[in-house]
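Moving on to chain A:
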Amino acid sequence: MQLLSAESWLAQLLNSTSLPDLFNALTSIQLGPVPLAIIHTLLIGAVFGLPAGVFIWAERKVSGRIQDRLGPTRTGGRFGWLQSLADGLKLIQKEDLAPSAADKALFFAAPTVVVVASFLAYMFLPFSDGWAAVGVDVGLFLILGLLALEVIGVILAGYSSGSKWALFGAMRESAQMVSYEIPMGICALIPIVLAGTLDLNEVVRLQVGSFADFRATGIPPFFNWFFFHPVGWLAFICYFVCATASCKRAPFDLAEAESELVAGFLTEYSGMRWSFFFLAEYASMFLVSGIAVSLFLGGWDDGFGIVHGLKENGQGLLGNLLGALIFTMKASKLVLVQIWVRWTLPRIRIDQVMETCLKYLIPIACALFLAATIYPLALAQTLGRPQLTPTKPLGDRTSISQNTDRPDSTQSVASKGVAE
Partner candidate 1 sequence: MDSLGPELATYLSIAWLLPLVGFVIEVMNGFGQWNRLSRKAALLAIACIGTGFLFSSYAFCRWGTETNWAVFAEHESHDGHASVLDNPKEVGHDHHAENKSAVPLAYSGKFYTLAKFGNLELSLDYYIDSLTLLMFCMVTFIATCIHVFAVGYMSDELTIEYVDHHAHDSHGHHVHRLGRFYRFFSFLSLFCFAMLGLVIAGNIFQVFVFWELVGICSFLLIGFYTERKSANVAANKAFIVNRVGDFGFIIGLMILWTYCGTFNFTEYKSGETMKPGLFEMVRTAEGELTYTDDTHETVALHTSNEHGHWVAPQGESTKRRTIPYMLLVVAGLGVFGGCIGKSAQFPLQTWLPDAMEGPTPVSALVHSATMVAAGVYLAARFFPVFTSEVLLAIAYTGCITLFVAATIAVVATDIKKVLAYSTISQLGYMMLAIGLGGWAAGLFHLITHAFFKSLMFLASGAVIYGCHHEQEMPKMGGLFKKMPITALTMLVGVIAIAGLAIPGTPIAFSGYHSKDAIVATALAYTQHNPVHFLLFMTPLVTAGITAFYMFRLWFYTFTGTPRDEHVYEHAHEVPKVMFVPLLVLSVLAAGCAIGGEHGQLFKMISLSEPVGLAEGVPASGVAQVTLPSHDDIHAVHSTAGVVALLAASLGTLTAFLLYCKPVVKPENIKNQFPGLHNFLVEKWYFDDLYEALFIRPSHAVARWATGFDRLILDGILHGAAKSTVIVSAIDRKFDEGFVDGIVNLVGNTTRRFGYSLRVFQTGQIRQYVMFIAVSVVALFAVLFALLPKA
Partner candidate 2 sequence: MSVALFWLFAILACGGAISVVLCQNVSRMAASLILCLASVAVLYFLLGADFVGATQLMVYVGGTVVLLIFGIMLTSSSPSHQLRTSPADGFLAAGIGVLFLAIVAFTIGGVDWAANSQKLAAAEPARQGQQQQDLSHGMTTRPLALALMGVRPDKPGAGGYLLPFEIVSVHLLVVLIGAAYLARTKRRVVENQ
């Protein structure tokens, strides 16, 4: 981890704008690390808090539409778009209650753990080329690890509540989350294997297709997305199912079924702490969708090389802003799919939940992983190239998009290793 990367990120952000004066002024200030960190945190906090409000509102509207009603209509105007804000205000005003049998410290700490874990994961999500709060070598791995921390929060919540309902709910919930992390991780590893790196930014860059190639071969640039890989789309479906379950979303939300089971581990929570869990949940939904987008759907790539072209043509800031927009749109679409699925499918029993994971998803994920590993090798043996399309192979394309703080040596080591 390099704390300095935050500064460089800012420097890069500033450097890649088309307003050099502003950059110079800003860089000359020489912000210390603490103010920089504060800036980062505030920025990401905004990014982290926004989806929750938006998607809670969207969920209400979507569920209303699916159930043939209007949903929120009044608060904040015509579409009730301030409904989430109003809810938040209400929840903040509520009394911070804790049951007498509860382990107070843990009871209060549990929602924080969940929110912090979710928030930390946002740090490594590349919203645009290089636009990650912390760009690290082990990005995806770290994100998955942080997501795993959420489980601890859930367990602590259920356990510290001093209630059987909460405890059972937490046990089920955690068992489900831990179980689904396995196939999810394996599926997430498939694009990693194809790309040869854990850095999500790097993975997205590998999916960027060039327009020149399109003109030369007629193959659309978005065909570089791993979704269009023969194994990738299967892995994407598998991953998305697992991600849904991992976020405790319907139809895998029996453990916290509020209408039937008194909300599982959330039974004893109310007010702001309760809302923390939901904040984290909707943030997680966006997070896993963002990961899916980055891994399979080309991330901030528009699919026709526009963003890449802008950046190459000196329009870095514009390109990055466009990329961030595209990324957010893609991820939001996936979140909407999750919402749609939630209001469409009925819940399945907890044993069915576990069975689906252990008996089906894990073997499928393993098989896909093996297929993704063997597929390029088999192609190399038969076609002489590791992919179906006659475009440049992955290993060659990585050298196209150079990053200023990614020296060549890394690449050379990688190619050297492959050569060996």
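One rule holds in what follows: a contact is a pair of C-beta atoms (placed from the backbone, for glycine too) under 8 Å apart; a residue touches a chain by one contact, two chains touch by 3 or more; residues count from 1.
How were these picked? Simply put, all candidates are chains of the complex that A comes from, given by their letters.
Computed from a predicted model, the values in this text were never measured in an experiment.
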- Query: Pick from 1 or 2: which one touches chain A in this complex?
  - Reply: 2
- Message: Quick check: in the complex, which residue numbers of chain A touch candidate 2?
- Response: 1-3, 32-34, 101, 103, 105-106, 109, 113, 136-138, 141-142, 144-146, 148-149, 151-152, 155-156, 159-160, 162, 167, 171, 174, 178, 181, 197-198, 407, 409-410, 413-414, 416-417, 420
